[in-house]
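With one protein chain removed, the remaining protein chains of the complex are shown where they sit.
Moving on, here comes chain A:
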Amino acid sequence: MTATSTPYADIKAPTTARRLLTAPTAGPLAALLIACLFFSLTTDQFLTGGNFSLIVQQVMVVGTLAIGQTLIILTAGIDLSCGTVMAFGSIVIAKMAAEGSVPPLVAIALGLAVCGGFGLANGLLVQKIPLPPFIVTLGMLNVAFALTHIYSEEQTISNLPGPVTALGETFPLGYTDITYGSLFTIALFLLFAYALSNTSWGRHVYALGNNKEAARLNGLRTSPLTIGIYTTAGVLYGIAALLLISRTGVGDPQAGQTDNLDSITAVVLGGTSLFGGRGSVLGTFIGVLIVGVFRNGLQLMGVASIYQTLITGVLVILAVTVDQISRKKAR
């Protein structure tokens, strides 16, 4: 019974090629590439650096929300409040900074803290009472929506100081101007992709979504883990609020009302299962880009925006169908 030679041929990590082909992101990635190819062939303007820069700018807010949404969906939860929490965060940042009662950086910190607080409240209610995430975040959606309108007094807030919109500024890369916000969003995706796949925390997130009871029996501290995930998501919504302000230049109380569903769309398109425990942030990045590329490409083709929404809806149903069928096959 020597352990020096084991009967397992695959102690080494699977090869990159095999991993790419079998990865759950392979399908979404293929869809993205096909869409890009299609729009490159049908429109002149699609395949330009400027257009790609624009696509990333258009998706960075929903993309950042979708990172938080991915974390929560991986635990078999869902967050309907992300859009309105972000809207409230953006009003907090904008109003504080515009009034000048606090320095801009403090206003930003307060905005992140408020959004983190919403996440914490969601997490506590889901974990400690416990309540279904759908109900908790549906309630929080309304709370944040109302607070946004009360606090902003229905006014759009403009004349924001420079630091608050700094992420909207651009730097040249070759012939293309890229916003710092785009870069920041991509960095966030990479950070969470790393954390999910290469740290204990990431393993625990997946284990929690797979089987909460098994995770607990295996000694994971599921309660702080769950609350931490919701709080982290909240802080990400705060970052999305900052990105939103930097992109529009104002604090708009009407913002973000459909972003909760858009973020769920991106997560699902990226191959993350709504049943929890499987999926990835990189998949979500692809999902976000699929939505962005479709909207942008169809726009360039002159398709009315209501048809873009129609196509996005069909794509989501298609993605969930593929997920469900592949899960059945895995059994």
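Heads up, the rule we're going with is that a contact is a pair of C-beta atoms (placed from the backbone, for glycine too) under 8 Å apart; a residue touches a chain by one contact, two chains touch by 3 or more; residues count from 1.
Going forward, contacts and distances are computed from a predicted model.
The listed options are "Acyl carrier protein", "N-methylglutamate dehydrogenase subunit C", "4Fe-4S dicluster domain-containing protein" or "Sugar ABC transporter ATP-binding protein", and the UniProt record of the chain not shown names that protein "Sugar ABC transporter ATP-binding protein". Summary of contacts with the chain left out: across A:F192, A:Y206, A:Y237 or A:F285, the touching residue is A:Y206. Check A:L217, A:M301 or A:V314 against the missing chain and you find that the one touching it is A:L217. Against the chain not shown here, chain A presents residues 1, 3, 6-14, 194, 198-201, 203-204, 206-207, 210-211, 213-215, 217-220, 277-278, 330-331.
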